[in-house]
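Worksheet for the structure shown next.
Subset of chains shown; positions unchanged.
Note that the chains are named A and B in the order they appear, and that numbering of residues resets to 1 at the start of each chain.
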């Protein structure tokens, strides 16, 4: 058996950081060897730093429980302890940007869940099933900053993960989308911990999530963008209008989507063709058999009342997107409901899949 | 003090029936004098018939608690006991249709909450702020059936009540709407009792409500229709696409709306103008000072995270619609969130407002 690659987790005590630690517990390639958080937690064993606030399942994975937490601001503390870091930092955007750059500058690649670098144009915002060719900009990124081995790669917001792969599958099959109106019903875990007060989530919903609609509408275009002169140029379509709601669900973001194809009527796909496109969709992570890749990225259900968060979020390790209620839209062309696990596909496990892709493509070579 | 008008409630033990009884407890014009339900309940005092299943607040209103429940199928049992009946019958559609006609035929007007007669073209489907002129078809209805004093009037589905008045206010102000995409987050009380299992509403939402999307999309057009040859002819616009979801909320349906005006760009209203139209909107129920009419049918809120069901559903007796988050839509023209109380404005109190309008317009004259 080969030795696993040692990895670090920044922001290890927060909800996403905990999710990384939980999901990496039995990872075939990676092993958590370093955890870092705020100065308040630094110096304590991890189990003590999260005391009474371990949020996922009963227990902290055994291997991590006794690791001494480092100060995330102290880049040198990570040196030599890990081949790269997962960033689940919870700070203001500018501090995260500076800190992620500092890790990259110190030769430690950063696979980030944070939004700070999503719009940096030489930072790829990856969904491995969609835009692995965006990895090409990393060379330019390194050159531009004078970084040797370090670099930054990010993943997009959780709110769009449910419909982004179905959308891309249609585009790739030759059915470009002109515009779409999306209403999301998002789980509370997306807001971290303590996050949304229970006083707002009992007998209630909140029809607003700060910054979320803007992210959803904009990030779609970068993900579908193309590499030009070492940078990513955002796509121009589809135009997205999003309504983002917080609902009393632990995990699993649901999206109600109406969309219009950018095609003459006679070339628009029939529902059966769309279903065929979705169920047969496979991409690079499936070809490479990456450990966290779902066998089939899109699952189509036919029950009239599915997908539902509690029943469908864990499909294929929480990495498959489940689509249901595909039907004609009286205003646009089609409508459907899509669901993905926001803290697995939409956050930590999505980040791990990014790292698996980077590893498979040799971006960590020489670091472990 | 004038004597109150005696009224009956059909389907008195169900959730909507109970809501009628609760809301009529202190009504200035009407008084519950007769209650009817299924044969299983018939013959028992009302308090015994609903035993352990009184759903609204602590106690059955004193005046109704001891009324002996009649058999709703026995029209003659209601004769002489009430001037008209509220129908909250929960049966199959055909039985309701036949039974409501039987009451009307026996000279007892039926103000119905049921969907059975919504598409009967000589039955007005009323929202008193919008289409009181549809009352004109009652004369034709009576003539057609050979009814003397009885008739049927209905109210539309609860799912559209949140955005229907805002939509109409725009149309009346000269801003016709071409099409709209609506996603609703609907409360469980809309499904009656026992209704939605708790197993489906804890850590979950259900993106489907049987028949609801069709009703929402179609009823809008009848409500906006016009009277022609004694019948209502549905409007042709706007085209509505609805996504209806059940969420863990007790009362209050929320709708996320994106809409496009049927106007050249330069004639489309600015957001400030739309807000002016909404906040200044008044209609016949306000002019007549009907007891259940809200002072202002549309309340516009400016907080970024409102309306919310628990906070806003009870605005102005649960009869005002609350609108918030009015903002431009990148796909259509505008988008906003609208909320109404589904068992007050959207069901029983909406039915009572219909009865108040009918009374004010003399439709019950000679019956009490």
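The rule is simple: a residue touches a chain if its C-beta (ideal position, glycine included) is under 8 Å from a C-beta of that chain, and two chains touch if they have at least 3 such contacts.
Values in this document were obtained by computation on a predicted structure and should not be read as measured data.
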Number of identical chains in the entire complex, 2 depicted: 4
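Rule of thumb we're sticking to: only the chains that are shown with their structure count from here on.
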Turning angle required so that chain A lies on chain B, C-alpha fit (0 to 180°, nearest 5): 180
Centre-of-Cα separation between chain B and chain A, whole angstrom: 43
Residue ranges of chain B touching chain A (in the complex, touch as defined): 179-181, 183, 185, 200, 202-208, 210, 217, 239-241, 243, 245, 247-250, 254, 256, 258, 304-311, 324-325, 329-332, 335, 337
